[in-house]
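The complex is shown incomplete by one protein chain, all other protein chains being positioned as in the whole.
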Amino acid sequence: MAGTKTTTGAPTDVTQKHNKGGIGESTLRPDGTLKVTGEFAYSSDMWHEDMLWGQTLRSTVAHAEIVSIDTAEALAMDGVYAVLTYDDLPAEMKNYGLEIQDTPVLAHGKVRHHGEPVALVAADHPETARRAAAKIKIEYKELPVITDEASALAPDAVLVHEGRDDEYIKWVSHPNIVHNQPIIRGDAEEAAKKADFVVKGEYTFGMQDQAFLGPESGLAVPSEDGGVDLYVATQWLHSDLEQIAPVLGLPEEKVRMTLSGVGGAFGGREDISMQIHACLLALRTGKPVKIVYNRFESFFGHVHRHPAKLYYEHGATKDGKLTHMKCKIVLDGGAYASASPAVVGNASSLSAGPYVIDNVDIEAVALYTNNPPCGAMRGFGAVQACFAYEAQMDKLADKVGMDRVEFRQLNAMEQGTLLPTGQPVDSPAPVAEILRRVKARPLPPERQWEIADGDADVRELPGGLSNTTHGEGVVRGVGYAVGIKNVGFSEGFDDYSTAKVRMEVINGEAVATVHTAMAEVGQGGITVHAQIARTELGVQQVTIHPADTQVGSAGSTSASRQTYVTGGAVKNSCELVREKVLEIGRRKYGSYHPAWATAELLLEGGKVVTDGGEALADLAELLEDETVEIEAEWRHRPTVAFDKRTGQGNGHVQYSFAAHRAVVEVDTELGLVKVIELATAQDVGKALNPLSVVGQIQGGTTQGLGVAVMEEIVVDPKTAKVRNPSFTDYLIPTILDTPTIPVDVLELADPNAPYGLRGMGEAPTLSSTPAVLAAIRNATGLELNKTPVRPEHLTGT
Amino acid sequence: MDFLRPASWEEALAAKAEHPTAVPIAGGTDVMVEINFDHRRPEYLLDLNRVTELQDWHVGAETVQLGASVPYTKIMENLRAELPGLALASHTVASPQIRNRGGVGGNLGTASPAGDAHPALLAADCEVEVESQARGTRLIPIDAFYTGVKRNALEPDELIKSVHIKKADGPQQYSKVGTRNAMVIAVCAFGIALHPETRTVRTGIGSAAPTPIRAKAAEEFLNAALEEGGFWDNGKIITPSVAKQFAELCSGAANPIDDVRGTANYRKHAVGIMARRTLGWTWESYRSGKGRGAEGAA
């Protein structure tokens, strides 16, 4: 590789020597010390001698024909090495996309959303690149904008994508629908007649941003073989690779990807951002190119959570049993498909929530519009549905005249319950129990803001440091919610991972190395891999090799799947390594002790031991200078696609359940909210690392809080332009907005999963939002069918 | 872009005289955001960090002379008794890191209606001391300082040196609405200062009109009502109807817009609520003789 010597920030092996502990123990992160000393290199920290800076010129309008692009003035500037447009793309393939290759690498003839990349610049300084980009002249001829269901599905609507030939087009009623999924089970129409109470609701879910803190960034280094080395922050290296290589016109082996430090992801790094752009510029200039988005650009650089309109009808008998549910979920996919089809699958199949409902009539659709593209974000379609069905549950419980939690418990799913898709839930589903646990918790004390002399500590009140109330207008409310999230990739996707595990002797000690392509995005996957290796191989020292494309795919760090699938792959490869090690042992020592042939043998504490605890051999002596290395794929049980018309099919592999109780205080006059406590209970099957599990639950809970009370990308409905692309106006919770989050972790093993574990990263994001909304409704008496709730909604202004 | 680094106030004035388009930078909390996001490319940046007198304050008999670059943190820590309203406003500015850098000079120079200091300065009453090399010093009354959206009474060759703020002679309060409990730009803000010596009340409203404004009709109404009812002497609780009327007049003084941070209607509503509450807090503090009113707000 050319110039590798002067690349700084390339990840290296991370070795954990002093941090013993197998699965089930709260071992500390292998990268923790690097991260607290500032030495951990994120993708934006990559640096190379003589590197250039890449800059992206983005569309200033949402929907327009590109009449002309003039790059001459930009190219003539000192310090500018390249200016690229669509015409400069080197290969036949000029598009990319997760499910549908509908996204141009650079806009071609037309821009479909505000902020779409149109041209690229490489220059010797970021400011030079910015000035050059500003000199590129683009003439647009604006087109009408499609911004919602009505404008998208009008008979004479402008088509966002003309000439579609993707696999979904034949099932949709209008070309501005990316994908739709109906699900019919039982007879909702007939069952509705038996309902004593029916509630209908129309709900709106705002566009949420992942707002990971580490901006999209990376470094592309051209190599002597005409290929490129790409250091980047992503969620799935191999998926990126499959999209990058064809556009560069290179075989995959000439695009060598290495995962740089990832500053959070939450779904926002599923899609390509700057990867292809940096490679194009590097290959064109022959120089390393670094691209780092600033926060403004980051809001245009990745997809967001689908905003949604949800129409629900539920019925119940007078003794509180659910009779039926009808719903239509309309997701705004924006200008490009991204993960919209899969989001539709999740939203529809999980639209009934964790409840027993035998008669359902469901439809979910995703639209093409000229709004910002939407795709993966933590909770992935299940979040929007949970917000709506949990509001419905409260309304229906009130109508029936039951306690809201008891009503949920009465209708709660259990092991064996059929989903709307007809698929039985085949592992524990402790829905009633997690509700019981959050309800049983003592409530936090009232008026905790009061300090001596009748004064108030405003930090404990709505408005916080802004000093808006000293207790005036403040009313407390309590709300509950529960949700269900699928784990892993569903609908027949071949969801596998690969792990390469090596065992060898270094300095007289048997040690292990784990190499996967799993994107560590903060979740603690590498911590768990080291724990699994210790548990399975009986070693102390484990080295984590950097994630790259020199090993098979690990699948995405999403869908709550990595501990399950790549964890499973690491476990599997460790078991295979163990078998080989034992073979060596049998060969060497088999004749000395009968246990080699008869007993179940384990690797523990650096030794081969019998299940009775007798030590048979020291691993270091057994191995000597032999190295045992296995790379193997591992997959979870297969799933099938949902029927396109009825939605029936065993599409999911596992589920995750969380419940929340929110306690809020609302300044009812000013419409300001302070969340006082967000108690949660979740079944995780088996907590491989309890400290990390609790951290995931608290983090996910807080993202749910954010979209309940403050987070929304605001798009102007007239122009489809984003109005708040900055951290000044897209607000995420600060430490003063975030309450105490007590966590109750249940461990009911799923017999089908490695160690009985349950993927758990997303579920807490589901129920947190509706719980906060329910608590605000409880405090104010308002209906509140939209999230996030704004002061205007609470004050009727 | 050129970076001018005057070592003294005189040098700074000379630089500004020579380059009237130079953009002064002190805390950097506005200017650097604009530069980082490519919203602004000034020809000259005029760094005021080395002009030490801008970091100083002097407490006199009647007024506090507050250097333009005194960080908000210092105002909170050192001037809570003399400038309680401004100290409270300072505490609502962004984050600790920003409060360590930013000062009132930046708020005044930018003259954004959302600047947190403005309502407190309007309510306390003050004069802005500006200076040019050519014409020397002049004092601009705060009421004449804000001339339009992000515009002020400064001439191109002038720099803001300090603010002469009346020392509190009575309780002052400050409230700001934002949609987050910390680190938030004002949706709208309200400042109030009781001036028992002159038996007047002054107000300031932020983010609810093209410029920071006072609610003059509300002030006049309240001054008359307090006088009429002998409230300054008898220390009685202000009649709810008077407080209500005051709040409505404050609300009516606002002339806000709809934007991504809030609606015009909400802003008018919230100004009224804040006016009523802060009047209650300051008056309660006045009548119970509990000092100058900054307490109770952490």
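So that you can tell them apart, the chains are marked A and B in the order they are listed, and the count of residues begins at 1 in each.
We adopt the following convention: a contact is a pair of C-beta atoms (placed from the backbone, for glycine too) under 8 Å apart; a residue touches a chain by one contact, two chains touch by 3 or more.
We take it that contacts and distances are computed from a predicted model.
Per its UniProt entry, the chain excluded from the display bears the name "2Fe-2S iron-sulfur cluster binding domain-containing protein", taken from "Peptide/nickel transport system permease protein", "2Fe-2S iron-sulfur cluster binding domain-containing protein", "Transglutaminase" or "Acyl carrier protein". When the full complex is taken into account, the listed residue touching the unshown chain is A:N294, out of A:N294, A:T610 or A:T797. Interface note for the absent chain: among A:I732, A:A753, A:A774 or A:L794, the touching residue is A:I732.
Although one chain is not displayed, its contacts with chain B can still be listed: residues 1-3, 5, 25, 27-29, 31-33, 35-37, 41, 45, 47, 49, 94-98, 100-101, 182-183, 298.
Residue positions on chain A in contact with the hidden chain: 8-9, 12-19, 26, 28-42, 44-45, 47, 125, 127, 210-215, 261-266, 292, 294-295, 457, 459-460, 464-465, 521-524, 691-692, 694-695, 698-703, 726-728, 732, 734-736, 738, 740-741, in rising order.
Keep this in mind: only the chains that are shown with their structure count from here on.
Chain A and chain B have Cα centroids separated by 43 Å. Contact residues of chain B toward chain A in the complex are 36-38, 88, 91-92, 173-185, 187, 260-263, 265-266, 268-270, 273-274, 277, 280-281, 295-298. Of all the residues in chain A, the ones that touch chain B in their complex are 130, 134, 294, 296, 455-459, 462-470, 472-473, 669-672, 674, 709-710, 714, 723-724, 726, 728-729, 731, 733-737, 790-792, 795, 797.
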